[in-house]
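One protein chain omitted, others in place.
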Amino acid sequence: MTANASAATSPAMNGMAHVGPHPYDHLLRSADLPTIWCPGCGIGTAVGALIYGFEQAAIPMEKRVIVGGIGCSSRIVFYAKTDAYHTTHGRTIPFATGIKLCNPTLNVVVFAGDGDLFAIGGNHFIHAARRNMDLLVVCINNFNYGMTGGQGGPTTPAGALSTTTPYGNAEFPFNLPELAATAGATYVARWTTLDVRRLRNTFADVLKRHGFRFVEVLAPCPVSFGKTNKIGSGVEEMEYYEGLEVLKSRVEATEVPKTNIELGKPIIVGTFVDREAETFRDRYARVIDKARGSKS
Amino acid sequence: MPSLPTSTKRVNDHPHRGGPGLGGPTAGYVVAMTGAESLLAQSVSRVPIDKPVRHHGTVHVIEGRCKECNFCVTFCPEEILEIADYYTPRGYRPARVKAGKAGDCIACRFCEHVCPDYAIYVEEETT
Partner (left out) sequence: MSAAQNLILSPVWDRARTGTHFLSGDHACAEGAIYAGCRFFAGYPITPATEIAERLAERLPEIGGQYIQMEDEIASMAAILGASVTGAKSMTATSGPGFSLMMENLGLGYMEEIPTVVVDVQRGGPSTGLPTSVGQQDMMQARFGPHGDFTSITFSPQSPQEAFNLTVHAFNVAERLRTPVLLMMDEVVGHMYERVVIPPAGEIPLVSRARPTVPPEEYHTYRPGPDLVPPMALAGDGYSVLFTGLTHDEDGRPVTTYAAQKVLVPRLREKILRNREVYERVGLYKTEDATTLVISYGITARSARRAVDLGREKGLPIGLFRPLSVWPFPAEKLRSLKNVKRIVVAEINMGQVVLEVRRIAGPYAEVLHVGNAGGHVISAETILEACTAPPEAKP
């Protein structure tokens, strides 16, 4: 798939200069573009932000590892040009754990959706957070299971519609920052894809850090969630977030439980947790020292 | 091509401990520099107030990737983009710069950052 396929149908260039490669073309599997994501989907924006983060944090190309699960968000692995592993649904985090522990010099990012990480993958999430496993976990939260057609999931707001909650969701969703913070994550932030500059800068920052870092990204899903809940197109869903989001430069620990998302209510975005703590590997390094010391 | 700062220090060489946390996201490129480098950079980029720097950009659209999502058109602060009246072979009408508006681009790059399809980017010229 190449750029500029429209030459045959478009009239003469409308004052536009010659179209060269996109600045990220060498960082993407460009031959496989355009992506499979729907028009108006926010995943591509988040992927671009992550690529910016890798570049800005000067992570060498060969050290970048992305692990995706199953779902629309996990398809980052087919587009970002890094060592990329597409795993089974929900099992991104343990797979990534194996990678990181066996080669700690790699910069390992888990990039998956709300169902992959918090329904089937929920158990793995809380244990990796508990261990303070040195991973960046990015959750693209579009409030439903997009790939399979828009079913409800663990982050679908109460009362929201989906193909499996046609009368309104009878469940309450997880508050992801609260869950992450409680489970032990040392960095927690939430942004929407509209906050793309802040999202980019967040990635540039956290990719240089260690510990279990969690970033929730609210993304539009116009074909499933947005349409079903009459929020509209991708742009309208973005404007919906724009109208509701409230930026807090720092959310106090006691305030975190109040940051849950409800239809029509303000959405708190910002940095929720930001601290340093020993990672699992730090502590296991001491186990190794002790084991080798005691046996020699 | 957008320029990325070359003074970024490699703080992640140590497999277990990175550099000190940089205290959360900040705008622009200062995030990657130490305090001293940052001050130096700011003093170098400071310009006299009687000669303001204007940022100007040329927008490029890779039409074959555009999916008519309207993000760039809606959120461009200078409103220089619109949806074309023709279709790409993929069946979308791509974004394009409005007639006569090419000179209004301030190179904020929001379109480039927000586009989910890597279909638009800005070449910056500074005067």
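The first chain written gets the first letter, and so on, giving A and B; residue counts start at 1 in each chain.
Operating definition for what follows: a contact is a pair of C-beta atoms (placed from the backbone, for glycine too) under 8 Å apart; a residue touches a chain by one contact, two chains touch by 3 or more.
In this text, all values refer to a predicted model and were calculated from it rather than measured experimentally.
Asks: Of the residues A:98, A:149 or A:243, which one touches the chain left out of the display?
Replies: In the full complex, the listed residue that touches the missing chain is A:98.
Asks: Given that one chain is not shown, which residue among A:30, A:82 or A:271 touches it?
Replies: Considering all chains, including the one not shown, the answer is A:82.
Asks: Residue-wise, where is subunit A in contact with the chain that is not depicted?
Replies: 29, 32, 61-63, 65, 67, 77-78, 81-88, 91, 93-106, 123-124, 127, 280-281, 284-292, 295
Rule of thumb we're sticking to: only the chains that are shown with their structure count from here on.
Asks: On a C-alpha centroid basis, what's the spacing between subunit A and subunit B, in Å?
Replies: Computed value for the inter-centroid distance: 21 Å.
Asks: Flag every residue of subunit A that touches subunit B in the complex, lowest number first.
Replies: Residue positions touching the partner: 1-6, 8-11, 14-17, 19-20, 22-25, 28, 33-35, 37-45, 47-49, 52, 55-59, 104-105, 107, 134, 189, 193-194, 196-198, 200-202, 204-205, 207-210, 233-235, 238-239, 249-250, 271, 274, 276, 279, 281-282, 285.
Asks: Considering only the defined contacts, which subunit B positions touch subunit A in the complex?
Replies: Answer in residue numbers: 1-2, 4-5, 8-12, 15-19, 21-27, 29, 31-32, 58-65, 67-71, 74-75, 84, 86-90, 92, 94, 96-97, 99-100, 102, 110, 112-119, 121, 123.
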